[in-house]
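The other protein chains are all here in position, but one chain of the complex has been omitted.
Our next item is subunit A:
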Amino acid sequence: MTVTTLEKAAGAKAATVEFRGLRREFGPTVALDGLDLTVQPGELLALLGPSGCGKTTALRMLAGFEHPDSGEVLVDGEDVTRVPAHRRDAGMVFQSYSLFPHLSALDNVAFGLRMRKVRTAERRARAAELLDLVGLADKGERFAHQLSGGQQQRIALARALALRPRVLLLDEPLSALDAKVRLNLREEIRRLQQELGITTLFVTHDQEEALSMADRVAVMRAGKLEQCAAPAELYGRPATAFVAEFVGTMSRIPGHLDGETVEVLGQRLPVDGDAPAVREVDVLVRPEAVGVRPDDAGDARVVATAFLGAATRVSVRLADGTEVKADLPTHEAAVLGSGAAVTVSLPERAVLVAERTN
């Protein structure tokens, strides 16, 4: 499973992809509402968002299966908006199993080369090489119905890479697989992508998948880009309340805004980023930042605990009825049964605030 010199040559000219003001409506629904996004050469960019946010539409526009009402798609600065799908030079792996059922695995991988009129011997050699790359060199004669879901997606990946595309498009390729296979294939896709250095767009609704695989994650909402940043930044410094709550777990605790500080849980903490113009706000906190301490005088109550391994997630109900989630080391959480009285505290550092929603 080594990358040949042929593959590396492909990586050397990794492409830049740019979406400029993409807009697309399907009847009354707006799938894309002015999307601007740039994918750097050789990076894996995950498009993350709830279903219906337009992430798949954006990917399909790059593949050439959808056409924007306005805006353009550029690959290496060249406008490809009007180029038909089969001349786009983009390999794609689909969500549903998309292997051609009438062809063997090897012929599936060789299909694109056959379309390019590559000689039989050469294309079989190249297809065998690609099967080896995805670790299925011995499954070349199998048909799709004789392969597991994970194997089918690997072969689909090999097929997508066969023509040495400038861009690799992955449309939720793991969502039909079971958990264990998904984890393996996730690592494998990332490894291959890095070895080949191919610019890759990965659509997913699974935030864990996006955070663990991507160089950068673009969070989309209602056809627009909310934030595009490296996973750590997205998690640590979400630009909007939507991103904060979509990526990872967030609890909202009511607080009073007072200039540049916010009063919450009896503490006065500085506000991170721009403060909203209202006084009544919610403070957004990650479970690992919340401190929970047994305190018989405390007015907060533990309502549930969930064992996660090294940590235990404790759900605490505050005096005003707000529920807060906190991750504690399991040995600390052991003393906190359901109904235990506790006090909740936040670390002394800047916090994110958002307008109160309810």
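Here are a few things to note about the model shown:
One rule holds for everything that comes next: a contact is a pair of C-beta atoms (placed from the backbone, for glycine too) under 8 Å apart; a residue touches a chain by one contact, two chains touch by 3 or more; residues count from 1.
Throughout what follows, contacts and distances are computed from a predicted model.
For the chain of the complex excluded from view, the name given in UniProt is "Spermidine/putrescine ABC transporter permease" [choices: "Sigma-70 family RNA polymerase sigma factor", "Dissimilatory-type sulfite reductase subunit alpha", "Spermidine/putrescine ABC transporter permease" or "Electron transfer flavoprotein-ubiquinone oxidoreductase"].
The missing chain, though absent from the display, is touched by one residue of A:21, A:50 or A:101; that residue is A:101. Across A:159, A:186 or A:216, the residue that sits in touch with the chain not pictured is A:159.
From the set A:67, A:86, A:191 or A:293, the residue in touch with the chain omitted from the display is A:86, counting the whole complex. Take subunit A: the residues that touch the chain left off the picture are 63-65, 84-88, 90-92, 94, 96, 98-102, 104, 111-112, 115-116, 141-143, 145-146, 156, 159-160, 162-163, 169.
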